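If you scroll down you'll find the structure; I have some questions about it.
Up next is chain A:
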Amino acid sequence: MDHLYLLIPALPLLGFIINITLGRGLIKDKAHLVAIPAVFLSWAAAMYTVAQVAGGTIVSRDFYTWIVSGGFSVSAGFLIDQLTAVMLVVVTTVSLLVHIYSTGYMRGDKGFYRFFAYLNLFTFSMLMLIMSNNFLQLYFGWEAVGLCSYFLIGFWYEKKSAADAGKKAFIVNRFGDFGFGLGVFMIFLTFGTLHYGPVFQSAPGVLAGKTVMLFGQSVPLATLISLLLFCGAVGKSAQLPLHVWLPDAMEGPTPVSALIHAATMVTAGVFMVARCNPIFSLSPLAMAVVGLTGAVTALFAATIALVQNDIKRIIAYSTISQLGYMFLACGVGAYGAGIFHLYTHAFFKALLFLGAGSVMHSMQGELDVQKMGGLKKYMPVTYWTFLAASLSISGIPGFAGFFSKDEILWKAYSAGGIGTLLWVLGTLAALLTAFYSFRLFFLAFHGKFRGGHELEHHLHESPKSMTMPLTILGMGAVAAGWVGLPPFIGNALGVSNTFGAFLAPVFGNITESAASGEIMITGISVAVALLGILIAAYMYVWKPGAATALKEKLPAVHKVLWNKYYVDELYNFIIVKPAFWTARNFIAGTSDGKVIEGVVNGVPRAIDSFGRKLRKLQTGMLQDYAAIMAFCIFAFIAAALVFWKTMGG
Partner candidate 1 sequence: MVPVQWYVWLGLALFMVGVFGFLTRRSIIMMFLSIEIMLNAVNLLFVAFAHFLNDLRGHMMVIFIITVAAAEAAMGLAILVSVVRNRLSAHVDEIKQMKG
Partner candidate 2 sequence: MNLFDLWMGTSQGIQGASGAAGAAGIALQLAIIIIKVAVIVGVLMVHVTWATYFERKTIGHMQVRLGPMRVGPHGFLQPIADFIKLFFKEDVIPASADKPVFFVAPVISIFATMSAVAVIPIFSGFEIADINIGLLYILAMSSLSAYGVIMAGWASNSKYSFLGGLRSSAQVISYEVAMGLSLVGVMMMAGSLNLTEIVKAQQKYPLGIFAIPQILGFFVFMVSAFAETNRTPFDLPEAESELVAGYFTEYSGMRFALFYVAEYIGMIGMSLVAITCFLGGWTGPFHIPYVPFAWLLIKLYLMIFLFYWVRATVPRYRYDQLMKLGWKFLIPLALFNIVLTGAVKLLVKA
């Protein structure tokens, strides 16, 4: 049982191998019977391992020396500490539920086996990412989840928009990963190893006061490494300015959005920053950048989400916004709070996506919330679970999101300095979050159905395989937060912040004390959340015309928000167009056409003309070849004899 944790990544990999090799011919629409047991057993092993970790057993060992080249040596190994344990819970649980959900959602799709194979591969990659004990394995998992994300966004590759979205996600991530790769190089250059243990242990000593010259400026090494690593996190977690791929990623199947683009992969950035906290903590500047990026992104994405009509895009922008919260927490040094939010977010955001998928399933694939309405009576399970998720994300007390969001805002406020600014931004974002969440909720589930009679006829609750995961996640969205009660409640009840205490060994002991200010902060954020819900209710339930009226009153604001601040257009203008121009006018004509093609064609042409002359020698007669061979042996021996003396024989 000591090595049971090896099964956690191994089983999904096995499932992937079986499905991808036998899927097309043998398994076909039975692929889930391979994939789900694999993930279920993996989940069970993960739960066992988490229990072990809770009991104090930290796994940290190498299994296999992967690369040895001079002084460079990387091994494949596992580090399972408290942080990894939290991620294991999130990843395996959500993955398992999404797998089950997909059997209903993807039924009848011709790529059924392929879908499950990719899901398994993704689960494997994500687990390798979170369980690794060195930066290169982390990087491997990092790129592998990106690859799976690419596969799954472009799952319906016949659709051009899906294929384009896949490419976009891949290319945008390259920008971030470029920085991340450089960061890993810097770490190796500085520390001479890529293992977490030695790197983090020696980081304070090695990095203290060290600077490097960069573009004529002296930059602290810790800041440089942190920011490079953060580049990767920005790309993977869709923060400003690399957020553009995530909304487009909604072209993929909805279970994929739930698993990859809400609960697990996009949180890899947060995980990585939290994992590297010993490095980040050394650089106040980097921390400020992280916090500000998070806060600005949180507000920015929330504003866009206000006006969108595509149900999945709204949730996607909400994801970006919530990820911003997590970075905000990391930026003020509250890694535990960030991970806590990651953990609760996984439940309610996966629930939102799966609920949206359930709605889409019922609406024959219709995504526009303006064409929905009144779904409450058709889909009760979806309705109630969606409500739970919305309350949770809005931060209503008692629901999971409340505890984590509240903790983040309190940590930001209590940090002082820039933290106060972050708190203001965060609170504003919380208001918007509550508003857009309930806008979506009211538009979809309340009022009258606006999609026409024929569509209304088809409305139905989703099958068991889909509602069951919804119910489970719904319970999670309500209850998952209770493991991390804030001190002022916890003290009253006589329990401490279990979650914080659990993660304390990783992030250092942060003393928790009930402060009077916290009740005030909590009160503000609860009030803000309720205000947001009330506005939404006013505009979309009580006075349905109010929204349109507001839109006509502020056309410029609406236009900017509707077009997502023109970020895509900007990138198109700055990067894509010039790139195409260069490619068409310079690369295609000059460098590729003349230089490379000249070489590429010239070499075979030279060989061809030489061969034309040489092939006279090839008579097709066996004995001629033999004679030439024998003659050459003769020549070699003769030469050896003649030069015997000179060769020192």
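How these were chosen: all candidates are chains of the complex that A comes from, given by their letters.
By our rule, a contact is a pair of C-beta atoms (placed from the backbone, for glycine too) under 8 Å apart; a residue touches a chain by one contact, two chains touch by 3 or more; residues count from 1.
Just so it is clear, the model here is predicted, and its values are computed rather than measured.
Undergrad: Tell me which of 1 or 2 touches chain A in this complex.
TA: 1
Undergrad: For the complex, which residues does chain A have touching candidate 1?
TA: 611, 615, 618-623, 626-627, 630
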